[in-house]
Structure formats: C-alpha cells, structure tokens
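The structure appears right after this line, and notes come after that.
This view holds just a subset of the chains, kept in their places.
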Amino acid sequence: MPFVPHTQDDIAAMLAAIGAPSIDALFDEIPEALRIGELDAIPAGMSEMDVTRLMHKRANTDGQPLCFIGAGAYDHHVPAAVWQIATRGEFYSAYTPYQAEASQGTLQLLYEFQSMMTALTGLDASNASLYDGASALAEAILMAVRANRKVKSTKVLLPRTLHPAYRRAVRSIVEPQGIELIEAPFDPETGQTHPAQLEAAAGNAELAAVVINQPNFFGVLEDVDALTDWAHARNALALAVVNPVALALLSPPGEWGDTGADIACGEAQPLGMPLSSGGPYAGFLCCKMALVRQLPGRIAGRTVDLDGKPGFTLTLQAREQHIRRGKATSNICTNQGLLVTAATIHMALLGAAGLERVAAACHNNTRALSEMLCAIPGVEPLFSSPIFHEQALRLPTPAANLLGALAAENLLGGFDLAADYPELGSAILVCATEMRTEEEMQGYRDKLARIVATVDRAA
Amino acid sequence: MLIHDQSRTGRRATAQAPLSSPEVNDIPEALRRRTAPALPEVSEMQAVRHYTRLSQKNFSIDTHFYPLGSCTMKYNPRACNSLAMLPGFLARHPMAPETHSQGLMACLFDLQEILKQVTGMHAVSLAPSAGAQGEFAGVAMIRAYHQARGDQARTEILVPDAAHGTNPASAVMCGFKAREIPTGPDGDVDIQALQAAVGPQTAGIMLTNPSTVGVFDRNIQAIARSVHDAGGLLYYDGANLNAILGKVRPGDMGFDVIHMNLHKTFSTPHGGGGPGAGPVGVSKRLEPYLPVPLVARDGDDYHWLTESERPETIGRLTAFGGNMGILLRAYIYARMLGREGMGRVSEFATLNANYLMARLREAGFEAAYPERRASHEFIITLKREARELGVNAMDFAKRLLDHGYHAPTTYFPLLVPECLLIEPTESETKEDLDGFVEAMIAIRREAKEDPEKVKSAPHTMPVRRLDDVRAARHLDLAWRPAANEGPHG
C-alpha cells in the first residue's frame, strides 16, 4: 500500500475504536447504487523504480532541441541553489500560511518577494503572485475596472502588440464580467503603438484602463512615457505589462510618464523558473498604494507579535474569497508559492547588477544573432525600432517550412508570427538569451543559410 | 532579519551572472532605467543560509502532522518531484512544436484518461492552474452552455452555505448571482430549501460532496434530479475528491462538470500556497466548451487541440496552457497508486478521519455531526470549551503548534461555531493521530489549569501571536531602502 502506513493491527484497532465492522462500512451512507467497482481502465500500480524508468523514457523522447524561441518564456540560467532550496520539504510541502506563527518562513519570503517586485516595478505594493503573466493581466484589468473612480467604464484598451496568448487568456477571463476589450493597432513600420493609434482605436469611448507593454510582443520598445500620459489624460489607469529581467535595464512602470503607471504586471518566469513546458510559472501584480485594496491575491504584511517583535502575516484578507465570498476582489485562492520561493532566491542571488548583466547579455546575444541571420539573403528585420532581447525577422520563404526544417535538425528557430499576425507575411520572432553561445548562434545561421539556399535552388 | 538587511553595496554572488558586463548602446536613454532597483546585494552563501534558515521556520508535511481540513495535506512523494524535473521536461519551451513534445504530451494524455476514469466524466481538460481557476472554467462552461441554447434567463448559481468561498466568488466572476442554500441540521443540504430555490433562473448548483462539514450528502441523487429538472447544471467542487477516490464518481452522481485539486487528491506539493492544478471534467454536453489546450491521440501521435479545433471553447486560461510540472507530478503519483491504490486513498483517509473523530469524542470533544460518518474530514466544535473555559478554537489552534501539530482549519465552514475542521489524510499513522488526541486533551487540561497559557499561545514558535489588526491598518507590504521605518528597522 504505497503511501498508506497502516498495519493490519492498526486497522483492526481503529475499526474497533470507531465501532465499525470494516472499512467498507465507513462508506455506508453513500447510496449503494453509486458505488463503483474496479477502475479497470486505469493501469496497475507501479513501483518508484518502474515509474522512474517510464518517466526517463518519456523525458528523453524528444531530445533537447537548441532553443531560439522567446515569445514570453525565456531560457535563462537558474542558479543551482534556487531549486535545491525551493524544494526543501519545509517550503515544498507547506501550505498557505494560515497559521502565521508556524509559517514565518513562507511569510517572510513572500514579503521579500513583494519588496523585490516593487523595487523592480517602481510601484508601492505587490501581491504574492498569481497563476501566470496572462492571468495576472486579466486580474489587473478587472482590478483597474473596479478601481477607476474617475471613469465608470468597462472598456479597456489593449494593444495588438500584446502577446497573442495573453490577449486570448485575458478575453476568456474578463469577458464573462462584461469587460469590453478594444484592440489598438500598431505602426507597421516601427512595430510600435503610438498615442495616435490608441486614439483611433478608442474613439470617444471612456476607458477604464489602457494596457501598455514594454517591450511589446515583437521585442520592440514602446514610448511608454507618451502612452502613460495619454492614458492618464483620458482618465484611464495605465496598466503596464513588463518583463522583470528587462526592468533591470528599462525604466520602471512607476516612473513612466508624468506620474507613473498605476498597475504593473507580468510573467515572473524569467526569475528562476525553468521553461518547464509552459508552467508552473508565476504572475506578478504591483500597484500604487491607493489601489491596494483592489489588489487581488494573497498579500503578506509585516507587523509585530505580542512582544513587539517583528513578524509577518497575511493581510488585507477582507479582500479575499474565503472572507468576502461572492464580493471578493477575485476568486483566487492559491498563489504560485513555490515559484515565488524560487524567484525570491533567484533575485537575491542575482541582485540588481546580476539581473542587469543577464538582461544586457540576452539583448546583445539577440542583436548578434539577428545580425548573423540578416546576412542571409532575404532575411531582414521586420521593424525599424529599438528592441529588447527579442527580434522580429522577415524570412524569404514561408516561416513554417523553414522552422520545420530547422526542427528536423533539432533546433527551434523562433516563433512563427503567421497565425497571429498574417498581415506581416513570413515572419518570426527570435531570441538568444545569455545561455546561447556564439557557436550555437553561428550554427543556427549556418543551418538557416543552408536551408534557405536549398529552398531557393528548389524554387 | 530580512535579506535586505544583509545587503551591502557592491556585494555580489559573482558566479551567478555573466562574468563580463556587456555594454548596451542601442536602447534610447529615455527608456532606460536611471537608478538600479533596490534588490539585495548579498553573497551566494548569505542567500543560501538565509533561505535555508527561513525554511526552518515553517511547519510542513515533511516535518509535521498538518491536519488542515479541506486541504488534504498528505505526503508528497519525493519521486514526483525529481521525475517531473527531468531536463527533458524542464528544458522544453512551451512553444516547442508537437514533433518535439511527444513525451510530455503522452503523460498529459494519459493523465486526462486517468482523471476521466476516476471521476466518471466524459472529457477532461488539464488547463486550469488551480482549483479556483477550475471553478471559473466550470461555471464559464455552464454559462456557455446556456448561452449556446439561447437560455439567457439563467442568472443564478446556487451555493450551499457550507461551500468554499471560491464557489460564490467564481460564480460572480462569471457574471452570475450566487444564491445561498442552507445546510440542514444533519449536515446534508436542506433539500426543501433547495427545491424552493431552483427555477428557470437557475443556471446551476455548485456542490462539494462530501461537503465541507465532512459528510457525504445522502440526497445527492435527489438534488441532481431537482436541479436537472429545473434545467440547471450541477457543478462538483472536487476539493474533497480524496474522500471518495475509487469509491464513487461525480459523473455517476449526476454532475455535469467537476474540477479536481491535484494538489490535494493527487498529492502535488502545496508549495507554501501553490502552484496547484485544477483540471476540469465534463459530461458530454459540455465537452465543446472545455478550456484549451487539450491533448488528443491519433495512433501513436499526440497533438494539441486549441481554439481552431475547438471553436466553442471558453478559451485559454493562461498563456501557455497550464501548470505542466504539477500535472506531471500528479501523473507520476497516479501511476504509482494505480487502479488499486486509488480506492485505498479514500479508504484510509476515511478510516483515519473516523478513528480520530471517535477518539476525540471519546475524550469528550463534541463532533458537529455526531450521528454521521465522517468522510475524510470532520468537524469538532469547541463552543462548550469557549463558553466554560473562555478558550476558543483559535486558542486551541495556536496551542497545538506548541505541541508540535499544525492546527486544523479554524472557523470554517462558517456555520459551525468554534469549529475545527480536521483532515488527517491517509498517510498519517495511528500513532500520530493518537498523539494529536493526547495534545487536544492536554490543551483542554491546560485551559482549565492555566488558561492564560493557552490564550497567549503559541510560546515556542519563532514569533508569538501576531497583530493582524495592525498589519491591516498600518500597511507594511514591502521593504523600502530609505524609509525602512517598520517595526523591523
């Protein structure tokens, strides 16, 4: 009986104490008709040794292709210490710190995470994480609609340069509450979203919030100051979507425009989380202090104990579903505690200087890769603007074919933009983090050059 | 001491960043950061030591009996951790093509099939990241179903008063009104009240069964009939699935949609508050609305079903399709349990709960529903102790920490006064349950002899009882470099 410690003697003694003739009798309140027999279609149990063999086989099925995809998930170095500590039983197998006195480890760590995220974003308050970047944005939008006192509107403007998967997830989550999402187009030359385009998209509509992402999905840097000021001029809240590693180099949302963005959110994956096939990651959500009571999710606060000694506790719980039920700021219950643990240790190990080096190395690698690839006939940058750590490229033949040919050589050459932005023609998004070597980038160039040449000859 | 308090300007964990400091000269100055963020500057050893020591301040399953009701704090097998973190899974980019994802997708497909089997549902989506997101997805599917039928009048979701707070909150997030149904004195839903409440405005009902009062609702078939007859759908909150795993299936009870908390029943780590995973299962009529992505099998090949294959889907809930690492852990656990192990989970969880309830009652504690079988959890009400000794459920909870036991869930469900919701799980030994009973008896004795000791507990934790009111009034949510004037300064 894996994971069940009972001996036959235990079972007998326990049933006697209960006064039940059998374990089965303990289920006697369940209508007989509902009881099931064997779950034949489920395979028989395996020993740890056997399941280890199975999982190694599965994990090795697909090789480990060399990855030049970014597109919202980044292959950064994760210090060995991060997960060795995060998976310590005391972090790994603890729950939400309902009993603060027996959970000071988790609570202080959450407070430190919040401190780090507010430092990165330049805002006042942070929650203790949400599911991922996309769901964090959805919660940020709901929060903005609730919080905007100047404008009673359920309309939110968001740029078409926002990650397509984010736009989809946000739509799934906020539309049931009647939020109307308006998409603003981008400048096909620069890849940027200018105030004029926001203006055109929004018309005269009152807006609860304007979403501004930096860098945008194309890696292109936006004029965030102008966009923030435009939003504020319309009495809309400015809602930033940012990459936390980029923030080591880029102006923080709290300093955008004249008064700063009001809310910032994003994906914490670049802070110590492996690519992990897409999850678990962690969304972060920060805001100005004035909005804190609309912030969803767990929040840790520093207070004192009976002796006046500092300690940490979950606070502002009156916002939450387990107290407010139907009137809560969100239905959210868990956060991504384990990932927050990793992110906090990661940030402590990197520090501002380390994160800046990582950001710079990723950026320069991507620039270098882009230049190498653009030496191939027919490959060229899609947009003219400055970028950060992600580059959109135009390709001479359909991207799917080229990426497929590269994948066959165990190299993931980038994200195909065709499905989400058909107007851009054959185009991909490439990214080379600090993990990619010069040699690997040259290998990519050589492979692509060969494949392009082969296609040319074939044509 | 905060990690920030250990920071010194210029200190570095040098090995962790690129060794050279590359120049970036193509980002416009106006977009660049002017001052570095105030992250801590510490050495690698300082960080390791700090977080190692912090971890030791936690209670956890790996260190303590943790009978937190409704949270299923059972053993998280260590193999699930190491195998889910194999490089082949960890290094896979979420946008990797299907050709390079077959190993992962095989696991996900198998897990979908296993979950279908144990829940008796027609189809399963693994997309939701947690129970609450599963609830949202479930209610959104109910909404989509009625909308697709043009049935716009259904604006209400019925929710028993014993339900988790997430239930009404999820209903509201999907644009419904949550209408509360009382629980009867025997712990079952008040069936008269329910029948009076259902009608053409009823979109559905959200039920936990066994419920959060720790009993299996014997009228479940009548409830199902009643809601279905009124045109509503039934939502199963899978928080307590551990109690019936391999014994009864929500699909067989008549539920149309269910979420499962894999971090409960399938033993994925709670991680200090997450991540969870909240797959949803549905009956045939709701299948088109399942959140994407899903994994389908075609011969030996696995492929994703996304928005294009599933045009009626309620959509995507996260950017990349879910907490894959958690799903893998659940899959590994499920494979180790196997078909025989599933039923044993509920059998021994139930045995432990009933034994603990019997022992506590024998020791003079009052069960909230003494006439009922406990499911995998049960409620003790300390209202008599509160009245006679002036020591309440919170005091017992805090004092239990001193005795080396994590407290049960306190003051939930709200309908039972001075309540402790106790869920021992199947992985605890009889000896540990006996130890918990001894501790409860000892605390009651202390409450008689030295009530202050109990009321001012805990005494042996890193901190004494914390001032929650101050925490909420004088918000200190983040360390600030300049104005670190908090109590810690």
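In this document, chain identifiers A and B correspond to the written order of the chains, with residue numbering beginning at 1 in each.
Note that in this section a contact is a pair of C-beta atoms (placed from the backbone, for glycine too) under 8 Å apart; a residue touches a chain by one contact, two chains touch by 3 or more.
Since we're looking at a predicted model, the values are computed, not measured.
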item: Copies per chain type across the entire complex; value: A x2, B x2
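In this section, only the chains that are shown with their structure count from here on.
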item: Approximate Å spacing (C-alpha centroids) for the pair chain A, chain B; value: 20
